[in-house]
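Take this structure first; my questions come after.
Missing here: one protein chain of the complex. Every other protein chain is in place.
Up next is chain A:
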Amino acid sequence: MEASLKQLREEFQYDKTNNCVQCGYCLPVCPTYSTFGKETHSPRGRINLVKMVGEGKITDLSLLEEPFDLCLGCRACETACPTGVEYGSLLEATRAALVKRKTFSIPVRLLRKSLLKKVFPSRKMMNVTGHSIWLYEKSGLQKAARKSGIMKTLPYNLGAFESIMPVPVSPVERGRALTEMKAKLKRKYTVAFFTGCIMDAMFHRINQLSIKLLSEAGCDVVVVPKQTCCGALHAHSGEIDEARNLAKQNILAFEKMAADFVVNNAGGCGAMLYEYGHLLSDESEWADRAAAFSAKSKDISQILVECGLPELRVRAGERVTYQRSCHMTNVQKVKQEPIKLLKQVPGIHFIEMDQAEMCCGSAGIYNIVNYDASMLILDEKMMHTKATEAAVIITTNPGCLLQMKLGIEREGLTESMRALHLIEYLAEAAGII
């Protein structure tokens, strides 16, 4: 075999494609196949493209770019796959191999470099982001911008997201963030809270509520100071080395704390933390430590089910539906816990939407870089959401939360429907503010 073909096979993890028997069981669960209506945007189709590269039948690698760019990475196909194809690994390897060869246009390069390498991993930068959002609203700039129509001229349709920004947190309030909290009654566990980067910048209040709710449920909670971004957005964009660096920083930061669990409230981050063991399995110095870290990593809903919720107030007749976080479902395999918690809220009417397990189209920064595709997927999701006539859509990940807020806004339903993080809803019902 030619040396170059051998190298391509390694880079694209060609061996893994042989587990795919092309049965098509992934087709009905794939949001992009459903929305774009062709095999090119199906898991089986993408795996076949990699297979063709490995067999030397495709030499123009740019053929893979669009199909792999438009994959949401929701990994619903892995759950549906009867033969255990490691689609997530294939996706990351392929993206990394494509990124290595691709010259991005200047704006994309800047976005990748600034957001992925400088902003998300830096607590300071993320705080600045949080402050900026606050300043933007408080200074009157938001009003002015909305009036001027300047939002429509922002690149990547960022204007569309402007109106769904969460209520901002002032720098003073941010400065008072909880760093630890004792269990309210009897202590059951000591947990280290993983704040996440986007979660903390945009949904600081949900993090604070999470800590309070954990304490009510019987956990001593500690916020480990030197933690950083989980690296999920890097791994999904083909920046594997950067993802590994961040994983190591987090392992170092959390290892010092003898906590029973590392608890997060963001499905996407949680999935990345859950996969550190896999991410660092090739590095002998880190493999065991990463696996130990992953074993301790839990979604907050798992801990709350285990510890029990405080008393909740009756919310008579409120119709509630749940938009799952794909990575929580398909990677962490945390499926029942959020529903169990919701069903403990007295009086609510819980309704599953059709195609409940389909992605909402948020998928990390997918809705920014693939805005049009993401909106098509969102429209389909909103069709099923509307049919439930729910007043509340529960989410368990910041990306999904923003996307569902955007969906409500696009459908003109802001008066009758709201999107909330599970924790916000539970905290509201528990009277925690």
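Criterion: contacts are C-beta pairs under 8 Å (C-beta built on N, C-alpha and C of every residue); 3 or more make two chains touch, one makes a residue touch a chain; residues count from 1.
One rule holds for everything that comes next: contacts and distances are computed from a predicted model.
Asks: According to its UniProt entry, is the unseen chain "Glycolate oxidase", "AtzE family amidohydrolase", "Carrier domain-containing protein" or "Carbon-monoxide dehydrogenase medium subunit"?
Replies: Missing chain, UniProt protein name: "Glycolate oxidase".
Asks: Specify the residue from the set A:S4, A:N18, A:S163 or A:Q336 that touches the hidden chain.
Replies: A:N18
Asks: Hey, which of A:L5, A:L27 or A:M383 is the one touching the hidden chain?
Replies: Going through A:L5, A:L27 or A:M383 one by one, A:L27 is the residue touching the chain not shown.
Asks: Touching the left-out chain: which of A:L5, A:I58 or A:M125?
Replies: A:I58
Asks: Mind listing the chain A residues that contact the chain we can't see here?
Replies: Residue positions of chain A that touch the missing chain: 18-19, 21-25, 27-28, 37-40, 42, 45, 48-49, 52, 57-58, 60, 63-64, 66-67, 82-84.
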